[in-house]
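Encoded as C-alpha cells, here's the structure I'll be asking about.
Removed from the display is one protein chain of the complex; every other protein chain stays in position.
Take a look at chain A:
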C-alpha cells in the first residue's frame, strides 16, 4: 500500500505545498545565521563564524517550503543585498537590540534598503534580537529608533526576539508563513 500513500502525498503537495523565498539582512553580528539555524530547528551556538557572502538554507513549516537567503552583514557585502532581495516574498531585517552603537547604522542601512524602487511593496519584518541580554531595548524602543512608523508604502512588523532562548521564534515563522503566496 505504500505506493498509494506516496501517491496521496504527491497529490496533496501538488495542491497544497507552496514555495517561498525570504532574505535575512542586518549588520554583522546581529544574529542572522544563528536565527536561521534556530528557525530550522537546530541548536543555538554562540561560536558561529562570520558569513562570507551568503548561505542558503531551506526551512519547512507545515506545507510551506521556505528558502532562506542568509546574507553577510559586513560593509563589503551590503551593496549586494538588493540583488538577493529582488522578487522575494519577505525581508527579515535583524538588529542587535542590546547594542545601541550599531542601531543608528542599522537604521541608515534599513532606510537605504527600503527606498530602493526594485524592492517596492515587499513586506518587511524587523527583529530586535538578543532580548535575553539585560540592557536590551524593548519592542517599542526598537520601533522608535528604527523609525518604523514612517514607513507607509508596505507592511512592516517588528518583534523583539531571542534566538538563544527561542523567544518569539515561532511567531516569526507564523508571520513568514502568512506571507506565502
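FYI, a contact is a pair of C-beta atoms (placed from the backbone, for glycine too) under 8 Å apart; a residue touches a chain by one contact, two chains touch by 3 or more; residues count from 1.
In this text, contacts and distances are computed from a predicted model.
The chain that is not shown carries the UniProt protein name "Coatomer subunit gamma", picked from "GID complex catalytic subunit 2", "Coatomer subunit gamma", "DNA-directed RNA polymerases I, II, and III subunit RPABC5" or "GM19908". Touching the missing chain, out of A:11, A:80 or A:105, is residue A:80.
Remark: the omitted chain is touched by one listed residue; of A:55, A:141 or A:167 this is A:55.
By the touch criterion stated above, the residues of chain A touching the omitted chain are 19, 21, 49-58, 72, 76-77, 80, 83.
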